[in-house]
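All protein chains but one are shown in place.
Letters A and B mark the chains as written, and numbering starts fresh at 1 in each.
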Amino acid sequence: MISLLLRDLRLAMRAGGGFGLGLSFFLIVTVLVPFGVGPGSALLAKIAPGILWLGALLACLLSLDRIFALDWEDGSLDLLATSPLPMEGVVTVKALAHWLTTGLPLCIASPVFALLLSLPPEGYQWLILSLVLGTPALSVIGTFGAALTVGLKRGGLLLSLLVLPLYVPTLIFGAEVARRGAEGLATTTPILMLAGISAGTIALLPFASALVLRVNLR
Amino acid sequence: MTLTVKDLTISRGGIPVLEGLNFSLEPGHALILRGPNGVGKTTLLRTVAGLQPPVMGEVHAAPESFAYAAHSDGLKATLSVSENLHFWADVFGTKGIQHALDGFDLNALADRPAGALSAGQKRRLGLARLLVTGRPVWILDEPTVSLDVASVELFANAVRAHLAEGGAALIATHIDLGLDAEVLDVGPFRAKPKSGTGGFDGLDESFL
Partner (left out) sequence: MNLNALWEYANPVKFSRTVSLVLPWVSVLALVSLVVGLVWGFFFTPDDYRQGSTVKIIFLHVPSAMMAISAWFMMLVTSLIWLIRRHHVSALAAKAAAPIGIVMTLIALATGAIWGQPMWGTWWAWDPRLTSFLILFLFYLGYVALWEAIENPDTAADLTAVLCIVGSVFAFLSRYAVNFWNQGLHQGASLSLDKEENVADVFSTPLYVCIAGFVLLFVALVFLRTRTEIHKRRTKALLARERLG
């Protein structure tokens, strides 16, 4: 399993932009927003948590179809399915690799983007906390969507259509943590909900992902 | 007995293609599958390898005894030849890739990225992967595609060595590998249309 994780990370690095692509997309969204809504820092500060969460979500979505597509095309998935690794382990590792290459860099870089959007400084910790808690769920849910659509010719668009509704609860609670934190309100409930969603999806969804992946391989 | 197939019926896209297949494979033996294109050899191999469920019948084998190799080799273009082999060795929990490099004459290419290999060299690397799996039963789907004569000989030698060590191989191929192996023509096992709905609950036949 560790070898699979290391291989995926190595592939992401060698392919160039494996780590950078999501971050650049996040940056572009952040830069474009003020052009769209105006430069007033009061408005930007108000919408910053939501924009940053949407940006993280879309950056995550952008790289989902690559989770299984390459391994499907070159036959690696068939070989992995006949290997000693359990399929549940394979999808978990895939989700983890996706999070390490997309979610984690976003969490680390988010204060810079928050700065660009004039988020009040007391909101930074809450933004980072919400992303750290929420982005693993985004990766795991996205892996499920990628497993559903692997091998489909027009999989990309369908993948977004399938995954985005599943992202709703994570987005709501994640953005709510960041927003309430920035406004100095109580954040305990949304933090617990967000952590619960992440824990639940990480624990259960790999079984569904492995099931649909096996169906797609036959 | 390494592998026993009993009264196997297999389907492709909800339609049965082969039925009533019975064969077995003992350690040290190879079985060559023949039959016209599209008859269902690939489907049969995938079913035996456990990638898809049979419609009826059983495949008996020790758990985790198969190494499967099909048309695509599962290589990563940006990884070197030895990195590709090391990865599969790690996945299958075996040590060392030197014998695989030797067996398929890949030593000179070991540090070359797999993406820079020719089609035949890629195939050799794909087949070398079989050696690092350490699995006793090889299931091979047209293994000699894009191999030149010398490489086919390398491959045949690898199979012979594998059989001599007590391994077994189930191979779908059209060329003569010069192996001492039984040949099974799957053509006569083509599934015949059924009348009525008897027993085909998992298939489109149940709609008739």
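Following the convention adopted for this analysis, contacts are C-beta pairs under 8 Å (C-beta built on N, C-alpha and C of every residue); 3 or more make two chains touch, one makes a residue touch a chain.
Please read all numbers here as calculations on a predicted model, not as lab measurements.
Not every partner is drawn; the one left out touches subunit B at residues 13-15, 190-193, 197, 201-202, 204-208.
On the side of subunit A, the interface with the absent chain consists of residues 144, 148-149, 152, 154-155, 158, 161-162, 164-166, 168-169, 172-173, 176, 179-180, 189-190, 193, 197, 205, 208, 211-212, 215-216, 218, using the contact rule stated above.
One rule holds for everything that comes next: only the chains that are shown with their structure count from here on.
Between the CA-based centres of subunit A and subunit B the separation comes to 37 Å, rounded to the whole angstrom.
Residues of subunit A touching subunit B in their complex: 2-4, 7, 10-11, 14-15, 71, 73-76, 78-85, 217-218.
Considering their complex, residues 46, 49-53, 64, 66-76, 78-79, 83, 87-88, 90-93, 129, 133 of subunit B touch subunit A.
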